[in-house]
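Apart from one protein chain that is not included, each protein chain of the complex appears where it belongs.
Moving on, here comes chain A:
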Amino acid sequence: MLLAFLSLVVLAYLLPFTVLSRVQRFSGSFLFWNIFAILAILLLLRMMRSWHE
């Protein structure tokens, strides 16, 4: 889970500056970063499920 999350963050830095750097539409980096945020939130929710006192 940790690895998946950190990989996602690395992609959030790399993809917009490489693959998406020429896509000058809302369907480019704008959409990508939104999807990134939703996936990140879902992963965080899963990580929090494993909390126990």
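The definition used in the following text is that a residue touches a chain if its C-beta (ideal position, glycine included) is under 8 Å from a C-beta of that chain, and two chains touch if they have at least 3 such contacts; residues count from 1.
In the analysis below, contacts and distances are computed from a predicted model.
Chemist: Considering the UniProt annotation of the chain absent from this complex, which name among "Potassium-transporting ATPase potassium-binding subunit", "Sodium:solute symporter family protein", "tRNA threonylcarbamoyl adenosine modification protein YeaZ" or "NADH-quinone oxidoreductase subunit I" applies?
Modeler: Answer from the UniProt record of the missing subunit chain: "Sodium:solute symporter family protein".
Chemist: Tell me, which residues in chain A touch the chain that this view leaves out?
Modeler: Here the touching residues of chain A are 2, 5, 8-9, 12-13, 16-17, 20-26, 28-30, 33-34, 36-38, 40-41, 44-45, 47-48, 51-53.
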